[in-house]
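Here the structure is laid out as structure tokens; the discussion comes afterwards.
A single protein chain has been removed from this complex, and every other one stays in its place.
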């Protein structure tokens, strides 16, 4: 931790800062600069002292700002776990090189829709089928998902094609209902729903954790830390678009740089969701390929047998033939960046 | 609803759009423009048809974009409820002109801290005491609140000064624990936690609903709609800062224009939280006064008897004497903008 | 300057960093931390070495990040010029306590419009009249201003009411044409047009420098530094709204916290432009009063005798009677926050 004093700080004000550091059992070093003095903490700061200490020092007179040298997460950090996390779950391997595709409709609607979707998902070589049973919707008047019945339909459709399943959960209750689901998903709006993070952590299932649209990378990794510290090592990070400067043509702005940055800071696999980022099927393939070219370990893509009649997010769903073409392109781009095709 | 076709759209493609509108039992009018044709829906669109119809039409060939003419919320809208909502609850009146202050520490810590805080809150003329018992924290290693015990301490401290209480809740369980709390608070991170919105709606208690840091005004009012449609009319909107362009000196950017905009669009009272917006006590008073000058119905302010030793957000807490001075300034500015002092 | 090494950094990699610092004639101190080492530069870093040195060190192996302890500007900083800058120019005093109003139409259009506007501006107690002669417009098909003829009309209208003038300039040529103009304005789009900043600096005239809609406070003060380092001490900072998260109801988001932050960091007076921030006259007064309550030294407000027929930005212009009412409210709020009325 580094504390920058203001140029006006007196000797006594500097001593007040070093005093607080010493009282915490840590070592303070004063760095005389040009216009102002900085003070460094030259010892390991226990994780639970990090924020309180910074906040206490921030409040002292003539402290200009406090900056952290170390990162706030540990279990999610590559500094303490240098090898890539590889998730092996029921025959699907994530994070070992191959670009893995999760696909399916935004929402579960009918057995027929799910059967058709499962065929398309399978045909494109996807390994895991998605389908929302609990839908967080901006308006209370929008379709909120089929609930438990939806979970059932998803599991049935996926099994008949030999696919695994992923389902978004909104609270602890949903986690219980999703007993037969293989992967749990935490949506972007819930990235900082800490009760939910704890619940999915305790489930022991692999979790796909979407990044919130205005979350920093550090905040995202701290949310992963909530899951990891429940002794659940199987977290997949998923970038799905940042709050956009321009909402006219796309719903969010895919932060494609989050892929190499997260892979550098963390050992966890990183996916990209091009469907929610784009919000318009016409741009989904370009974003999916961009994600793969940037190094993503996988994609989660919305596919619907009949997007025009989807009950949710139809405009961003790919038709089966477009998805097939994308899946082929993904293999080619994956090969071009040195991944197994 | 207005549908803009692309300049390339053929007669048949235009007919496809009007066909979908007619099939929904609605009236379509074709507006020949210069380069392109627009199509208007000239009937009332039922609320539950609004999104699905827009999405279905978006997917048709050569549809450039779909725009809504009406707003997506109804109960929260001033168009359907023109008089200001006045919340009268246990002797406190909100939305009737007077600028009401809610104040207290970020987190409940000890009986002594709460007793001292309650005295300061009372001295400043605040009517409702805040105190966090369930803290949503970015890091799993930060203090997460005292839980049920915290609720108890808050109620005790407030009662001994004749104050009402407000407490943030994170899920349905917390709502149950907060039986003796007078006002419930939904935090910014939970603005789109729809399960929670439904739970606080059902509680029947007045709810202070913070705006998410990247939420639009329409999204905020739709979240209010989730509470209102549980037959709970007592929602207080609270602006607490948008995701900032510049995080160097403040944590968020208070969107002070949200006050007059929300008051114009909605009949609900609007508060401002200058403490979370600033993140630094030095700027809290300026933001509080700005909010009042812009027409806010109230403030929620963090006050701590000893900010340097607060377990949470100490840097943004006002000391009692600073809060007293602010409360006096608030009365003067309120008077200057025509509110009872 | 503080350099945080990654946790993997070796002794040799640390020595490479301290070596570069020593070579620059500066003192390096190694701060052993918990997981990682930090290195502090314990000497004054010359201004022209600050960026090159940081960039050079950033490129060395296992350097995690480089943070500055000192601020990048000097002339604009309150640390080196603690007293408020007071601009006295042709009988108008800015920065001495009184809230000074600049007002007038977005664009100069006709002698009649300017005469009517000047009367309204004068009636509201404004001291300086604005009027755009050179308009930066998003579209090449929009009205680009009357140019030299517009400057003439502005000067004539203002003089007949005993007002001073301010005019936005777009390049060095315009500065030349504005010989009779009293204050020059640099618009938000030009905040980082360094050729223009140098030109207005050399003019010797007081300059109102608007903050760009995505500029940090430090970038804004660095732009002021460009003017100040031309030996022109008379810079007025002007906040006019940040790029918004929600563009639906306002054009920008006024960052009202920029007022107390800029006044704390800098000695320069700070104005607020509520008209461009709002983009809608209905919200202009609320933002103006918020700015004054937050401590602004002045306002620049758009006023037009007939907004419905304005050639530019009519929707955000106040009619004369609304402006008069606002001016009265400004005086009351100014009094409430301890400024001379």
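Should a chain be cited, it is by its letter among A, B and C, assigned in written order, with residues numbered from 1 in that chain.
We adopt the following convention: a contact is a pair of C-beta atoms (placed from the backbone, for glycine too) under 8 Å apart; a residue touches a chain by one contact, two chains touch by 3 or more.
Computed from a prediction, not measured in an experiment: that's the story for all the values here.
Q: Considering all chains of the complex, which shown ones does the missing chain contact?
A: Within the full complex, the chain left out of view touches A, B, C.
Q: Looking at A:3, A:170 or A:294, which residue reaches the missing chain?
A: For the chain that is not drawn, the touching residue is A:294.
Q: Which of B:12, B:69 or B:83 sits in contact with the chain that's absent?
A: B:69
Q: Just the residue numbers, please: which parts of chain C touch the chain that's not shown?
A: For chain C, the residues touching the absent chain are 47-48, 50-52, 55-56, 58-60, 72-73, 136-144, 170-172, 189-190, 192-195, 213-214, 219, 222, 225-226, 229, 243, 280-281, 307-315.
Q: Which parts of chain B are in contact with the chain that was left out?
A: 2, 4, 6-8, 29, 31-36, 38, 40-45, 67, 69-70, 79-80, 243, 245, 247
Q: Using the document's contact rule, name the residues of chain A that touch the chain not shown here.
A: Its contact residues with the unshown chain are 213-218, 242-246, 248-250, 253-257, 259-261, 264-265, 277-278, 282-283, 286-287, 289-295, 329, 332-333, 335-337.
As a working rule, only the chains that are shown with their structure count from here on.
Q: Roughly how far apart in rotation are chain A and chain B when fitted on CA atoms, stated in degrees to the nearest 5?
A: Fitting chain A to chain B on C-alpha positions yields an angle of 180 degrees.
Q: Quick check on chain A against chain C: do more than half of the interface residue numbers occur in both copies, making it same, or fewer, making it different?
A: Both copies touch with mostly the same residues.
Q: Measure off the straight-line distance from the CA centroid of chain B to the CA centroid of chain C, and report it in whole Å.
A: Centre-to-centre distance between chain B and chain C: 30 Å.
Q: As a quick test, compute the distance in whole Å between the mean CA positions of chain A and chain B.
A: Roughly 26 Å separates the two chain centres.
Q: Find the geometric centre of each of chain A and chain C from their Cα atoms only, then give the gap between the two centres in Å, rounded to an integer.
A: Result: the chain centres lie 38 Å from each other.
Q: Can you tell me which residues of chain A touch two or more of the remaining chains?
A: As it turns out, chain A has residues touching two or more other chains at 243.
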